[in-house]
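One chain of protein is taken out of this complex; the other chains stay put.
Going by the order they are written in, the chains are A and B; count residues from 1 in each one.
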Amino acid sequence: MTTTTLAVLVPLLPFLGAVAGLLLGRTVPGLVRPLAVLPALTSLGLAAVVAVRQGGDAAVDAATQLTPTGSVPIDLALHIDGFAALVAVLVGVVASCVQIYSTAYLRDDPRYPSYAALVSLFTSAMLLVVYSGDLMVLLVGWEIMGICSYFLVGHYWETPEARAASLKAFLVTKLGDVPFLIGLFALAVDAGSFRITEILATVAQGGLDHPTLIALLLLAGVAGKSAQFPLHTWLPDAMAGPTPVSALIHAATMVAAGVYFVARLLPVFAASAAALVVLAVMAAVTMAGSALAALAQDDIKRVLAYSTIGQLGYMTGALAVGDRGAAVFHLLSHGAFKALLFLAAGVIIHAAGTNSLAAMSRMKDLRDRVPDAYWTMTVALLALAAIPPFSGFFSKEAVLGAAEHTATGHADSAPAAAGWIVLVAGLVAALLTAAYATRLWLLAFRGRGAEAPDHGRQPVAMTAVLWVLAVPSLAFGVTVGVLPDWFDGHKLAPTLTTSVLGTGVALVGALVTYGAWRHTTALAARVPIGAVAAHPDADGGQVEAEAIATHAPAYGNVASAPDPADPGRLLLGPLHRHAAVGFHLDALYAALFVRPVQAGARLVRFLDREVVDTYVRGAGTAPRWLGAAVRRAQTGNVQTYLSALLAGTVVLAVAAVLVATAGA
Amino acid sequence: MNLPIAADAPQGFLSPTGIEIAFVLVGLVTLGAAVITVTTRQLVHAALWLVVALGGLAVEYLLLTAEFIAWVQVLIYVGSVVVLLLFGLMLTRAPIGRSPDADSGNRPVALAVALAAAGALVWVVVDAFRTQWIELDKPQGTTDVTGSILFRHWVLPFEALSVLLLAALVGAIVLSRKSKDEPDANGRQNRNGPKTPAAQKAPKDQKAPKAPNDQTGQTDQTDQTEGTR
Partner (left out) sequence: MHLAYPAVLAVLLFCVGLYGVLARRNAILVLMSVELMLNAVNLNLVAFDVWLRDTLHSGQALTLFTIAIAAAEIGIGLAIVLAVYRNRGTSAVDDLRDTAERPDDGGDGDGVGPEGAAAEEPDEPAPGASQKAEATA
């Protein structure tokens, strides 16, 4: 088969799996798991073959016109360069892992068939985004991901948190998608095509008329999808979905789509220095703010969610300094270790019966209950904190190196200001990242207090996946020499300055956190805290759903817990209160948008009920009165009727006579 | 019109002939009896005044030289219809003497409608026919003439009419026959009407008087017509 055929099959197989799963899920339950896992695995294999065949050479392009539109044509196009090939492999890996993991994690869930089908559809949509060479087709995948995330985040729709979170995810991403769509049209009008290759060719000739406007419009969609400030607020709340969904959304699919999109169209953004600066500021604010917020979260998954936002900030930072190789490198390594982190967190939540770090810090020997999760998560946290020689170190150093390169004026594609912004924010974020990674590890695995509950061994499907993902988290860095061949050719190897700086601040962050923890951990015994799910023997999904549902009643807040033993509380000081709630951004949005909209809705309701309906009721009242009046004539007395009839006859007769005589 | 005699013999209303004077006098009596019929509070008196009115009309027919119609009028209306009405009044236990509620609440409306209709019709009729003259030189409705036209030109409608009368006869019998649930009707009448003797009398009187009366009406007429033939 040709590479094109294989590439077409890659997104098609999960799609067919999703359709079959939806159709057969109820009637043939035995087929659900094979239909979920096999298409993902096959797609992974095919994506790997496509990647090998493409091999970093010239991009594979194939197109067939989908429909003549009269103006800008829409093509069914493939555009597979090195970025696309590798990102598709990552998507395949994470999707396969998530599907395998889910078979055990949602073992007893009655809605597993639809869940698995939606995950397949999600995967298919992401692969479509990755491979598509036409922006309209890309948009199709982009929007399918939006609606799938709505369904998957709301998987536990019985809980109000999940319902609110799914709606929020949908609305916030859609808020970004509107300008995104307008931006796409503007881009297509300027370039005369939706094809990526032709757009890039146009940009190379300087043919864009409004680069800044287009770039900013597109950035809005990217910020919504990739959870960048100020549209990031949906992501922490999306933790109300099952853990595998979080892994899928955070590691490889939805949030990666935004970064990937910018990476693909980077020349468009690079055409506008203002857009790059905006991107840099966005990335800097996102990095620093999310890292601070992560340090204050109590829910283990929310820590990881804010960490995702921060790491995505690194990627957009890399894009802001014009190095998409570094961005996609970080995307790949982050995809691996973040998927690992989430899946391991799922195991931990299942084992501990709670998602609260405060509760975990009061459990002894949790690490012995889940040795696989303990070791793999340690690896992933080291990668997250960018400690050499783990994969995160290399990719993050690539980003910082690119920023330093730009800041010192060696790159002509991006303004130096963007470089400085990204570099400083990146170093601050590196410090904070190491701090919250250390905090997470200490609180989860170094707890003291009562014995952790024993639920026996975790299912193999869950633990094996962890080890599979641990390999790239550990060793992806060795590819640093090969990857530039696939990408633009920029050198990705770490430079000495940034390596020393980055690793240094990371170590400082870790050590400071450790010191704080040593200081505060003594307090833990004094304040008993912790709520544990009631169903120790249930599958992971149910335990997690209960843990999320009980967090707010137990601790007063979905995000934080009043735990004095938390080192983050000591480190952040007065800032902790604000960081725990995401710096009041939700409250701000509520005041700025939600309340005016609700007030407007109330006004409309009032107008409808009281003003419009008054006319309607009035229109109904007049005929009713008329009817009552006419009904009074229905006396049942024949003589009355006859009198009226004859009176009418007389009148008519007189009228007829008058008319006749007048005419004569 | 097709009769030049009628058209060109306009006599003044102020110089009436004898027949006219008689007609108007009898007409006044007839009208007065009719008015009393519809206004009196004594129901039986109303029936009797109806006799006067119908009899007056018979006299008017005679004055119009339609003698056969006049006799039929006397025989059928005065002889049978009024008797039938009196039986009806009796069977429905109409009060003897003055009844205060003989008129319904519709009376003002009825008066207005009747006056309006009378005004309109009188106006139209007088306007249309004030110059027309009826020549009464030759009797138009002798029994001989009536019998011959009835059985020469109108025999088919006449036979159809006999079928109608038969149907009416059967219908009247069916309608007035006692239904099978007699005790129920009796019980209800007993409860509603305080006069118990009437309840006993009612079943007895149901059928007997009416059907013969109806029949006599028919036989009278057929006898007469056969006689004329």
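Basically, contacts are C-beta pairs under 8 Å (C-beta built on N, C-alpha and C of every residue); 3 or more make two chains touch, one makes a residue touch a chain.
All values derive from a computational prediction rather than experimental measurement.
Q: Since one chain isn't shown, list which residues of chain A touch it in the complete complex.
A: 628, 631-632, 634-639, 642-643, 646
Q: By the contact definition given up top, give the residues of chain B that touch the hidden chain.
A: 1-3, 6, 11, 13, 17, 19-20, 23-24, 27, 30-31, 34-35, 37-38, 43, 46-47, 50, 53-54, 57, 60-61, 63-66, 68-69, 72-73, 76-77, 80-81, 84-85, 87-89, 91-92, 94, 101-107, 109-111, 113-115, 117-118, 121-122, 125-126, 129-130, 132-136, 140-141, 145-146, 149-150, 153-154, 157-158, 161, 164-165, 167-169, 171-173, 175-176, 179, 181, 184-185, 188-189, 192-193, 202, 206, 210, 213-214, 217-218, 221
As a working rule, only the chains that are shown with their structure count from here on.
Q: So in the complex, which bits of chain A are touching chain B?
A: Against chain B, the touching part of chain A is residues 637, 639-640, 643, 646-647, 650, 653-654, 657.
Q: Under the definition above, what is the set of chain B residues touching chain A in their complex?
A: Touch list, chain B to chain A: 104, 106, 109-110, 112-113, 116-117, 120, 124.
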